[in-house]
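Heads up, the thing below is written out as structure tokens.
A protein chain is absent from this complex, but the other protein chains hold their places.
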């Protein structure tokens, strides 16, 4: 299972802070961030828009990750908009 | 009368924090800082050394002053070493 | 190098944080500090309140990592970063960055460096409540531009 978290505007737009995806749902055992985005984009236009927005950021296990980063069983993935703290 | 103040190392070296000079003591009515230095240097070698040191600073009425600055009756003149606060 | 990172809904006491930094090292001669404060307007609109969201765990890790980068670049003795989350009002304190060093320029540089990277890398998000409703604050280009200095300017 992998956990996928959404923050801030994306959390509100998608109406969820966290989803869990069973490995059995996924095509490959080790998929990339790009592949996870493609998988989740099947959930609907809103998901596709949020995940594929140019400035959407991704973290895997709380480290910033690019599209080519691999995701493994048990990982925590997060998608979020540009940060605005401080 | 003009007041002449000395600070820090100079105050200690000359053994005085303040001297008062009567106008009658001075050759001219309006003298420059350079002329005041020359006048005070007559007090001895130590005075000449302190006043003519390259990095000795001068203020007239609490504004930084160069050698050409005029001093007038009632003015407050100060000589001091480079500053080291903060 | 001592480092303290705290993310919390609680307000902080700048004097106590400064005292703590000062007490950590007898070699400290300079403490540079930054306090971010909530303004009562943004982009021409009144802002009544603000809600700060963060990514628990990752936020603290990113900030610690930013402090480590600063410490690798300037000889600093200690750094403290405190960031509030939750509901804030105008003039509330939002963030504290304090850096202790032997000399002042190192303390100033490291403090501003930490603040600039916190602004662009630490996962916090602001939502403003204005008289016409709520809105998420957009990231500012000027915050990205501020980073350019740290690539070109010599420490």
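Which chain is which? They are A, B and C, in the order written, and residues in each are numbered from 1.
Keep this in mind: a contact is a pair of C-beta atoms (placed from the backbone, for glycine too) under 8 Å apart; a residue touches a chain by one contact, two chains touch by 3 or more.
All of these numbers come straight from a predicted model, not from anything done at the bench.
The chain that is not displayed touches the following shown chains in the complete assembly: B, C. Here the missing chain is touched by one residue of C:2, C:22 or C:61, and it is C:22.
Here the missing chain is touched by one residue of C:7, C:66 or C:115, and it is C:115.
For chain B, the residues touching the absent chain in the complete assembly are 5, 7-9, 11, 55, 59, 62-64, 78, 80-86. In the full complex, chain C touches the hidden chain at residues 13-16, 18-19, 22-23, 26-41, 90-91, 93, 100, 102, 104-105, 107-108, 111-112, 115, 146.
Throughout what follows, only the chains that are shown with their structure count from here on.
If you draw each protein chain as a dot and join the dots that touch, the picture is not a line, a loop, a star, or fully joined; it has some other shape. In terms of their C-alpha centroids, the spacing between chain A and chain B amounts to 74 Å.
Mean C-alpha positions place chain B and chain C at a centre distance of 49 Å.
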